[in-house]
Every structure is written in structure tokens, then in C-alpha cells.
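What you see is the complex with one protein chain gone and the rest in place.
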Amino acid sequence: MHRKRLWNFVNYLLLSIAALLFIAPILFMVVGSFKPEAQVLSEMGTLRAVLPSEIKLHNYRDVFVRIPFGRYLWNSVLINGLIVGLGLIVNALAAYALARLQWRGRDTLLVVVLALLIIPFEAIAVPLFYQLSALGWRNDYLVQVFPFVANPLAIYLFYSFFLGLPRELEEAARVDGAGILRTFFAIVIPNAKPVFATVAIVTFLLYWGMYLWPLLMTVDDGVRPLPLAIATFYTLPPVQWGDILAFGVMMVLPVLVIFITFQPWFVRGVATTGLKG
Amino acid sequence: MSRVTFSDITKRFPDGTLAISDFSLGIRDGELLVLLGPSGCGKSTLLRMLAGLEQPSSGELRIDDVVVNDLSPQQRNIAMVFQNYALYPHMSVRENLAFPLRMQRLPRRDIERRVREVAERLSLGELLDKHPRALSGGQRQRVAMGRALVREPKVFLMDEPLSNLDAELRLQIRQDSARLQRDTGVTTLYVTHDQVEAMTLGQRIVVLKQGVLQQLGTANELYAWPANTFVATFIGSPGMNIFQAPLQRDEQGYTFTIDGRTIALHVGAYSEESLSTFAGKILHVGIRPEALCLVAAGDEGVVDFSVKLSGLERLGHEVIVHFPAINRIADMQAEHCARLSHQDGLQIGDNISLSVAVKDLYLFDPNGCAIPRVS
Partner (left out) sequence: MKRVLMIKRTHVSEKTIAWLFMAPALLGLALFILAPFILAIVLSFTNVRLGSPLPVEWTGWREYARLMDDAAFLHALFNNLVFALVVVPVQTLLALGLALWLNRPLRGRVVFRTLFFMPVIFPLSLIAVVWILIYSPDANGLMNHVLRLMSLGHWQTKDFLHDPLWALPAIMLTSIWQGVGLQMVVLLAALQAIPAELYEAATIDGARAWQRFRHVSLPQLRNALVFVVIVTTILAFRVFDQVRIMTQGGPEDHSATVVFAAVQAAFDRAQVAKGMAMSVVFFLLVLAITLVQRKLLKQTRD
């Protein structure tokens, strides 16, 4: 018994050390964001790198002074909000038509949608950039939103969920006198909250870090999102690492909050789809 | 209050399977009719076609005198109780009951009144604000019944509504359902694979096999005059024993041979013309397990067999004995059985003599169709 307890303690200790080492870069970022510039680099090799000595918010203030951080944040929020919001509607509707409605061409389109699932965005980024540039469509919000609204993965997630719903619920509603639309909105959607949550969280996290597309499509700071901003901010002279780390903390904070709030949904979503680009 | 008519209904699924072929049936006003058959016989498909959840491939469906083939479910004014009840999980019991009425756009006042009435009738009063997941199986079943009743439908459809309940509850709800149907007088189509349920509930029963109607009749008719060997073996517990025997004709009349014994048919029990076509052919002969008894041989009008017991099921007041089939028909029962009143001494491996009255024999032609008796 005694040995077992000791073994347990050692296990916890080792696990904690491993976890700490593992998240050291994150701790380093957070701690560094509160330090005076000179200490960020000079203390990097010491334990001080991950242990805060004093908390100063001047780096955070600098971020707002040196660049229009609020604007970038707003851009990211707006673009992601639109992708997630519109995506939920568009993909859920399509998935329901594929899963439950009777119409000719359904099976063919299902195969097409599933086939599109294997085309990674990186394979079409360059041609899409060329296609939209040729149309003169660049450098605004919507060009960062529309390409990602209809999403084969989201359709697939909704589709499998709808297939798994007991069909009798919808049949009961039909017999009780509801039409197809009413059945969908009054019966199916209220019972599909988990899949809406999963799809929303997963798409949000996917696109919050999107870098390649805005890099290709935007030139104005007025419409650029955070990932692009941090990539240019860290080259902005004079290089102020404290400011950069403060930027990073603020950039990741919304995702972190959402992630920790919706842990169970998220882990389920990831475990079943294994996604993240 | 409505009549329902199925005329020459055929249903072929897109994958080619023939679920229902050429099915015709009239359900009387206010009748409770049971569709009985083994799983996969197409009984649920018939129900779902009447509900409007499936389309017949050909044929005509009428409720009263209206052809409903092209009407959507919500235009047919029918109510349905599903096997798993299909209560809306996100709605309280009250909302579940109100849903069909809301779909009819009834005034709020009327909805409340009718929900209250139904709740009272089914003693759901205390459950009204609960959600389905908080209910027991029996309570869910009652809510499902209530949701069907509340709209005062023309036809009531029930798809194995008791199969998810335990035995005790099933018995009680079976009786409640029968009473409810009598009281309301709503025409009801009831689907089940359980013959006891069918026999106790159905005013008339339809036996279905592989999408084909086998027999329509009351419980007594099905038991006493099965139309073919399928109905004979399906109804009764256990079902009828079927074996084969050649039919011969001699001066006195018709005889057949079982187990080496020649048995004369009652003169006049069967008409001459129905038997004459089968003279010299092999007939199927049926005996109900409960018609067999342990009786001393030699009586007039009684046939006896010697059998070696291969199995025993003691039920207390009676015992079911199994023995290798007599004159076995290929692809049919490998064992026959008998229901005997309580016997203490029997053991597996015993040789016993069983007897049956000639009048309790059923005759079927080589295709399995009953040869009608004269009486």
C-alpha cells in the first residue's frame, strides 16, 4: 500500500514536470508579455523566463499605440463570426436535404460533397486567389468569408448527426400535421444543439488562425485579421519582443476562453474528426 | 369515425424488394383491426403507407371515400403511436400533447382545454410539465397515446406500441388500450408480431406473410379454421404440428396413412369434390398440440402414435413434450409437440403413446391451403 502511494506520487510529479516543460513556450509568452523589454531576452535562459517577477501592462498599451490592434481584432471577430454564423445555416440546411429529404440527384451530390472533403485548402488557395483576382474581388471582408461558408466537413458532421437522429421523431411530426419546413425548424433543430455547438467551435478555431488566405487576398490593414497582423508586427522596427508577446496573449485569449468553456464539445469534435489545419 | 380501404396495394422499394403485393382490405368504421405477422412481413409498411410516410407503388388508399394516395401526412388527419413513442425530447409532456393541435392552428384556449381533457383521461395530470426523459416506459407510452388521442383523428395507427414495455405493464396497458378504443370508437389499425396481443385486442385480425395477406378473421376463426399451414403454425402456442400423409380412396370413402396406421375420414366431413382432386396425392395434415393426449389406444375415432420424447418444458399446470416429427415434411418442423396436462413421471427418452380424435385433424392440400370442411 505504501509503495503504491509513493509510486502514485512519483507518477504525478513526473507528469507535472512533463506538462510544465511542454507548456513552457506558452508560459514564456505570457510571462514575457508583462516584462520590460530588456528582460525578455536577457532572462530567457533563466527560470525567470517562466516565473513572473512583476506585472507591468505597458507592453499591452504599446500594442494599441503602435498598431491598430482593435481594428485587427474587430476584423478577426467579424470575419470569423460571419464564417461560423453563415456556415451553420448553409451547411445544416444542405446536410438535412442530403440526410433526410427525398429528391433525385441526392446520392450523386452526397458523393460529390464527400469527394470535396479530401481537397485541402492549400491545393486551391493559389487558383482561387487567381480566380477571384481576375474578377477584381480582393481586399475586403467578404472575400475572406464566402470561400469558407460552404464547408464539406461541416456538411459531413451535420449529415452524420441527422442520420443518427431517430427518424420516428420527424415522422411523428409529419403525422401530427407539421410540414417539412416546420418539422426541420421545430423538431430537428432543437434536438441538434450538440452538433451545432461542435461545428461552431471547430470552425471558429480553424479559421481564427487562418493566415494563408488573408496573406494572398488582402493589402489594407483595414481588413486584415490578427494572424497576418502578428506576422507583420514582429518585423515592425524597432522589434519589441514584449509587445509582440502581449499581442500574442491578446490574440489567443478569445480562443482559449472558448476552448476552456466548451471543452467537452470540442474534445468530442476533435476526437471524432481529428481536424485542425 | 371512418372507413379505410386498401385496394390492390403493391409496394416495391427502390432497391427492388417487394414489400407488399396486391393487398386489399376494408377496415370498418370504429373497428380495431390488427395486422399480425412475423418481422419483415410488411405490416409496418402498410401502416406507414396509410400514414403517408411511404408511397404505394400501385393501388389505391381511401379514408372514407377520399383517395389519400397523394395527400401528405398532415392532410390525412390520422394519428400514430410509434414503437419507441417518438416523444419530442425538447418539449414537455404538455407541449408534446399540444403539438398536433398547434399544427391545426387551433385557438390557444381550445388547445389548453383538449390537452387538459386528454391528460385527465389518461391520468397524465402530474406529468404535464415533465420532459420525456424523466418519464418511465409506461408513462411515455401513455403520453404517446395521449398525443394521438388529443387531435380526435379519423384513424388511429399503432406500430407495436407495447413492445418496449415489460410483460406486466404490457398486460395492463393492453387492456387499457382496448377500453380506450372502445370508448372513443376511433377506427384503429394496430400492428404487432405478438399473437396474444393480436388475439386479445383485435376485433378482426389480418395475418400477413412476406407482403401477402394470408387470412382475415376473428381470433376464433384464425384458431379454429386456419386458411393455410402458415396461419396454422403461426397462431397458437406452440403452433400446429404439420406432417404429411398420402390420401387414398377405397370403397368406404377416403383414408390416409400415418405412422403405418390407416385412418378413415369421417364421411360427410369433407365434400366429395374437394377431396377427389387430391386422391393419391400427399396431403399435409395438422394436429394442434393441445388436441393430443395421453390416452389408452383402441378407442373408436381416435388415432394413436408412439413417440420418443426429445424434450420437456414443464409449466406447472401443464407440460409441453417434444418428439421427433412424424412423417416429416422437408423444410418444415423437425420436432412436433404436445401440450399435456400436468404429468409427473415423464422423462426425456421415454416412449409414450399419444392419441388424437380424428375430428381434430386438419387437412391441407399439397400447397398448404386448407381443405374446407363441410360443417
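Labels A and B are assigned to the chains in the order they are written; within every chain, residues are numbered from 1.
Everything that follows uses one rule, which is that contacts are C-beta pairs under 8 Å (C-beta built on N, C-alpha and C of every residue); 3 or more make two chains touch, one makes a residue touch a chain.
What you see is a predicted model; the values in this text were computed from it and never measured.
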| item | value |
| --- | --- |
| Displayed chains contacting the withheld chain | A |
| Residue, one of A:44, A:65 or A:163, that touches the chain absent here | A:44 |
| Listed residues A:53, A:131 or A:261, member touching the removed chain | A:131 |
| Residue touching the undisplayed chain, where the options are A:77, A:180 or A:197 | A:180 |
| Contact set of chain A toward the excluded chain (per top definition) | 11, 15, 19, 22-23, 25-26, 28-29, 32, 40-45, 49, 89-91, 93-94, 96-98, 101-104, 106, 109, 112-113, 116, 118-120, 122-131, 146-150, 152, 155, 179-181, 205, 208-209, 211-212, 215-216, 226-228, 230-231, 234, 241, 244-245, 248, 251-252, 255-256, 259-260, 263, 267, 270-271, 274, 276-277 |
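Everything that follows uses one rule, which is that only the chains that are shown with their structure count from here on.
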| item | value |
| --- | --- |
| Distance between the centres, which are taken as Cα means, of chain B and chain A, whole angstrom | 57 |
| For the chain A and chain B complex, residues of the former touching the latter | 166, 168-169, 171-179, 182, 187, 190-191 |
| Interfacial residue positions of chain B with respect to chain A in the complex | 48, 51-53, 72-74, 78-80, 82-84, 86, 88-90, 99-100, 103-104, 147, 151, 157 |
